[in-house]
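The complex appears here minus one protein chain, its other protein chains still in place.
Per-chain residue numbering starts at 1, and chain names A and B are given in the order in which the chains are listed.
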Amino acid sequence: MGELTAQSPMDGMMPTRIGGVALREVDLGALTLVMPYRGADDALSGALEAGHGLRWPDAGRMTGTTERGVMWFGRTQALLIGVEPGEGLSVHAALVDQSDAWAAVEIEGDRAAEALARLTPVDLRTGVFGVGHTARTEVAHMAASLTRTGEATFLLMVFRAFSRTLVHELGTALEGVAVRAAR
Amino acid sequence: MRLPCPICGERDRREFYYAGHAVALERPGEGAGAKAWDDYVHNRENPCGETRDLWFHESGCGAWLVVTRDTASHAVLSAVLAEEAAR
Partner (left out) sequence: MRLDGDGLIDRSRPLAFTFDGRQHLGFEGDTLASALMGAGVKVVARSFKYHRPRGVFTAGSEEPNALVTLGHGAGQEPNARATMVELYEGLQAFGQNAWPSVEFDLMAVNDLGAPFLGAGFYYKTFMWPRAFWEKVYEPVIRRAAGLGTLSRKTGPERWERAFAHCDVLVIGAGPSGLMAAMTAAEAGADVILAEEDTRAGGRLNAEVEEVDGQAGHAWAEAMRVRLAAMGNVRVMTRTAVVGGYDQGTYAALERLATEADRALKGCFWRIVAKRSVLAAGAIERPVAFANNDRPGVMMAGALRAYVNRWRVCPGRRVAVFANSDAGHRTARDLKAAGVHVSALIDARADAVCDLDVPFYAGGQVCGTVGRKGVEAVRFRQGDRIEAVQADVLAMSGGWNPSVHLSCHMGGRPVWDEGLAAFLPREGAVPGMRYAGAAMGAFSTRGCLESGAAAGRAVVEDLGLQAVEAPVPGAEDGTYEITPFWHVPGKGRSWLDFQNDVTVKDVTLAAQENFTSVEHMKRYTTQGMAPDQGKNSNVAALAVLADATGRGIAETGTTTFRPPYVPVPIAAMGAGAKGKGFAPERFTTSHAASVARNAPMIEAGLWYRPSYFPKAGETQWRQSCDREVRMVRDHVGICDVSTLGKIDVQGPDAAAFLDFLYTGMMSTLKVGRVRYGLMLRVDGHVMDDGTCARLGDRHFLVSTTTAAAGQVMRHMEFAHQVLRPDLDVRFASVTEQWAQFAVAGPKSRTLLEEVVGQALGNEDWPFMACGDVRTGGIGARLFRISFSGELAYEIAVPSRYGAALFDLLVEKAEAREGGPYGMEALNVMRIEKGFITHAEIHGRTTAFDIGMQGMMSDRKDFIGKAMAARPGLMDEDRAQLVGLKPVGAVKELIAGAHLFAPGAEAVSETDEGYITSVAFSPMLGHVIGLGFLARGRARIGEHVRMVEHLKGSATLCEVVAPGGFDPEGGRMRG
């Protein structure tokens, strides 16, 4: 029997640019949800530093980068990005593979925040939601994770099955912003 | 409406699921009588003023919260993790 072919969540559906804002589907590689057991936070943190050189993030923050980092992902959990978890971690935490569960898109441009304000109730002002900040929230009625990865760059994740709706909603929001920009 | 999630900070109401009075924290023991269970499952006060209820930060961090608020003024007085309130 031959190999099974992998398909990315967006599978070419996402346009690359709308009105000055660049869009890019991101393959984040291995995604592991890490959920420390009771009282194991410090031990896990240590194992993460020792094994991967990564720091456990505070609530609402991300450490490292989207190529290799740890993103706070909710109460008592964080997402290990771009790294296969070492054996040492499973002693201290439940590990769950989520590499295929999320569609991720990078949104970049001066008007990216303005477009996202059409989709999410989270306060995205730079003074409140700076680089390295991350939030679990709702984006156009979809459960989502939103991270500011640069001054004008965001990483937005929704469930894989919502990919097509995300393309539609982002498109609508960005087109509205583009109409205003053209004034 | 906005609720101050102890983990995420103040967030819009649409991220939360409402689950009624915080009496749900005090589950009767297995042998408790019918009245205790009735009170736990069905009987609720309808206060004008301060009340405590349960909210689930469903589209946020996933924490269950005990929120104290005023039904008359709509003021939200506090929110704590249910996990801690339950201990």
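One rule holds in what follows: a residue touches a chain if its C-beta (ideal position, glycine included) is under 8 Å from a C-beta of that chain, and two chains touch if they have at least 3 such contacts.
Keep in mind that what you see is a predicted model, and the values were worked out from it rather than measured.
Within the full complex, the residue among A:42, A:84, A:97 or A:110 touching the omitted chain is A:97. Interface residues of chain B with the unshown chain, by the touch rule above, are 1-2, 10, 12, 17, 19, 24-25, 27-28, 30, 32, 34, 37, 40-42, 54, 56, 58, 62-64, 74-76, 81-83, 86-87.
Chain A meets the missing chain through residues 1-9, 33, 35, 37-38, 76-77, 93-94, 96-102, 117-118, 120-125, 127-128, 140-142, 159-165, 168-169, 172-173, 176, 179-180, 182-183.
Following the convention adopted for this analysis, only the chains that are shown with their structure count from here on.
For this pair, chain A with chain B, the centres built from the Cα atoms lie 30 Å apart. Here chain B touches chain A in the complex through residues 7-9, 11-12, 14-15, 57, 59-63, going by the rule given at the top. For chain A in complex with chain B, the touching residues are 59-60, 74-75, 121-122, 135-138, 143-144.
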